[in-house]
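Let me begin by handing over the structure; questions about it come next.
Yeah, one chain of the complex is gone here, protein chain that is, but the others are all in their spots.
Note that the chains take the letters A, B and C in the order they are written out, and that residue 1 is the start of every chain.
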Amino acid sequence: MTDTPTTRLCRHADDRIALRGRDLVGELIGEVGFTAALFHHILGRIPSPGEVRIVDAVLVTLMEHGLTPSAIAARLVYMSSPEALQAGVAAGLLAVGGRFVGTMEGTAALLDEIVAATDGAAAARRIAEAHREARRPVPGFGHHLHRPDDPRTPKLLAVARAEGVPGAHIAALEALAQAVDAAVGKHVTVNATGAIAAVLREIGVPARLMRGFAVISRAAGLVGHIAEEQARPAAREIWRMVDRGIAYEEE
Amino acid sequence: MTDTPTTRLCRHADDRIALRGRDLVGELIGEVGFTAALFHHILGRIPSPGEVRIVDAVLVTLMEHGLTPSAIAARLVYMSSPEALQAGVAAGLLAVGGRFVGTMEGTAALLDEIVAATDGAAAARRIAEAHREARRPVPGFGHHLHRPDDPRTPKLLAVARAEGVPGAHIAALEALAQAVDAAVGKHVTVNATGAIAAVLREIGVPARLMRGFAVISRAAGLVGHIAEEQARPAAREIWRMVDRGIAYEEE
Amino acid sequence: MTDTPTTRLCRHADDRIALRGRDLVGELIGEVGFTAALFHHILGRIPSPGEVRIVDAVLVTLMEHGLTPSAIAARLVYMSSPEALQAGVAAGLLAVGGRFVGTMEGTAALLDEIVAATDGAAAARRIAEAHREARRPVPGFGHHLHRPDDPRTPKLLAVARAEGVPGAHIAALEALAQAVDAAVGKHVTVNATGAIAAVLREIGVPARLMRGFAVISRAAGLVGHIAEEQARPAAREIWRMVDRGIAYEEE
Partner (left out) sequence: MTDTPTTRLCRHADDRIALRGRDLVGELIGEVGFTAALFHHILGRIPSPGEVRIVDAVLVTLMEHGLTPSAIAARLVYMSSPEALQAGVAAGLLAVGGRFVGTMEGTAALLDEIVAATDGAAAARRIAEAHREARRPVPGFGHHLHRPDDPRTPKLLAVARAEGVPGAHIAALEALAQAVDAAVGKHVTVNATGAIAAVLREIGVPARLMRGFAVISRAAGLVGHIAEEQARPAAREIWRMVDRGIAYEEE
């Protein structure tokens, strides 16, 4: 109850800073890219070039998807407090929550279950049918826009395969996709968050940290929205559009 | 006043997503790294390999600096709402504000002023003396910990020089450093945010967007803190330490 | 899917603003207190004076509890971005999450279950024993500080009783308290969030909105912390205390 709290993340002295045991100046700045550095920081090991390429693919995929709730919130907050760019980004990140990005964690748990099963195909069928009966969507499947297929999914899987990942989680995703199509009776989109769950599990990212990668990536996307807001402001018109578009209703 | 708001960031159709005119699947995912993709997203052009290395150096530098106000806030919020990892990161990012990171913007403005002057050294002296008289610190100078020198500064400048930047802003920083030492009468640290302002101006990042790079980088650092909090929680002890360490005072 | 979104909250014209059908200037400003106005805004009816007194008691109870994670986060963020007071409050509110305030919602659900049962005492016993077996704490019970009793609990219940509430949820809380003591084999604190769940259910506040009252109340508490930070800053010392108090550990 009175333990001294500890950290392994950063040790700093007057003339030296080390991140997880590596000298910031001698081994990290100018020596490794940001993606390798953040992977090392979060997971505790310098990734291989193949792992860097997979994480890059994931981060590039999640960065931007137009005027999402996240981007709209960031722009409106930035317009209201332009003195605090970070507040716009923070507001937008608060939308990276259970409804959208939380599905990655759900997919990852299902894939782990299939990988751990003695008969993966049977496990996939059980999962697909249980969701069908409960009328719940399978996390990682379906998309309100990208139908019948999400163009990001095959590219993400191809990048991971090209880097020689073990493949068990990708195979599990494919088994699950087949089972979902059979249970639903028609083809259902495997969306990008489903594919990301698979490729991040392939390189050992636990489900509970996946949302963290989404947050980092989206932070960059939101800075892009704020940069555009600085150059060609849209937030005021967005506000006007909403204010006019909503109808007042008597109680 | 009733213009249609516009965006150049993202165009999405059923089978295609484009970011600032480039096909997400064909040209970005798996084709460029995250750093190149975010630079393109924010500034509108794919950076050269040298520019990528400079931005990487900046992002790696700003990612982590121990139990900062930002990291403490992120950990305490994560402990309180572990169902919402993004809230922990957002709380921490709100501390990337005027007091610490805002100094980059201040340095950038001074460097621009020196670069634009006919006699840069004289402009640097004027700036250093004006701050001295007003007893205001020159933004980008001084550090509560790294004295007499910040080890990150020479490395950042070396990376930029090795990539062949024009050099005017780095020269301005060096002129300003000389002038500050002369005005103060002793050597003052050129801190990492000062160096970052110089190297980001070298590759055309405007002052008003610099805080955005700090936010992206720190988002990654904070995910690292939350990952550590998941593995070896410290927040509860941090809370206890503060609650016991603060003294109650009668009005 | 393409319905026009609607709101009943606010209708505004050039010379008139109405909130949920009541004229802001003629019926609300200067005519009702803030507590009555917010109750009307959230629940759609002007509360009785007794309901106002109960909501006031709840809001006063939750406002402040010293250097909580919420207050520490707010102070550190405010120190870092004093230009944006709202960011300090927002950071602190992000800590009003599942771990602490979410327990109100859990208690409310249990009380509803007991109230709905034909034999409330038996339902309370079942709940207490099920939590005991699963080694899970009963939400609303126990406190790391206030033992054996939380001084706020009897006062909250007394205020509600004095205002003549129906009493079914308070009776359910008392039945649950008896059952918890019996199941655990010793007296367990009924904490303030447990009492608040009961009194808010007595006046018809649904479980899913209870966290909202905590957020409003805590916003005021956090403004108090920021006001103190303006007058007698503590955040820098809190930061130093944590930075020194945490031990660096080799991987």
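General remarks:
Just so it is clear, contacts are C-beta pairs under 8 Å (C-beta built on N, C-alpha and C of every residue); 3 or more make two chains touch, one makes a residue touch a chain.
It should be emphasised that the depicted structure is a prediction, and the values quoted were computed from it without experimental measurement.
For the options B:Q86, B:N191 or B:S217, the residue in contact with the chain missing from this view is B:Q86. The hidden chain makes contact, of the residues C:G21, C:G164, C:G204 or C:G224, with C:G224. Interface note for the absent chain: among C:V60, C:A121 or C:A182, the touching residue is C:V60.
Within the set A:A57, A:A91 or A:A123, the residue that contacts the chain not displayed is A:A91. Residues touching the missing chain, restricted to chain C, are 2-12, 14-17, 19, 24-25, 28-30, 32-35, 37-38, 41-43, 52-53, 55-57, 59-61, 63-67, 83-87, 89-91, 93-94, 96-98, 101, 145-147, 149, 151-152, 155-156, 158-159, 162, 208-209, 211-213, 215-217, 219-221, 223-228, 230, 232, 234-235, 237-238, 240-241 (touch as defined at the top).
Seen across the whole complex, the unshown chain contacts chain A at 66-70, 72-73, 76-77, 79-84, 87-88, 90-91, 94-100, 234-235, 238-239, 241-243, 245-246.
Of the residues in chain B, those that touch the hidden partner chain are 4-8, 10-11, 20-21, 44, 81, 83-84, 86-87, 90, 94, 245-251.
Simple rule for what comes next: only the chains that are shown with their structure count from here on.
Distance from per-chain Cα centroids to the pooled protein Cα centroid is smallest for A. Averaging Cα coordinates per chain places chain A and chain B 23 Å apart. Centre to centre, using the average C-alpha position, chain A and chain C are separated by 32 Å.
Annotation for chain A: residues touching 2 or more other chains are 4-8, 10-11, 83-84, 86-87, 90, 94.
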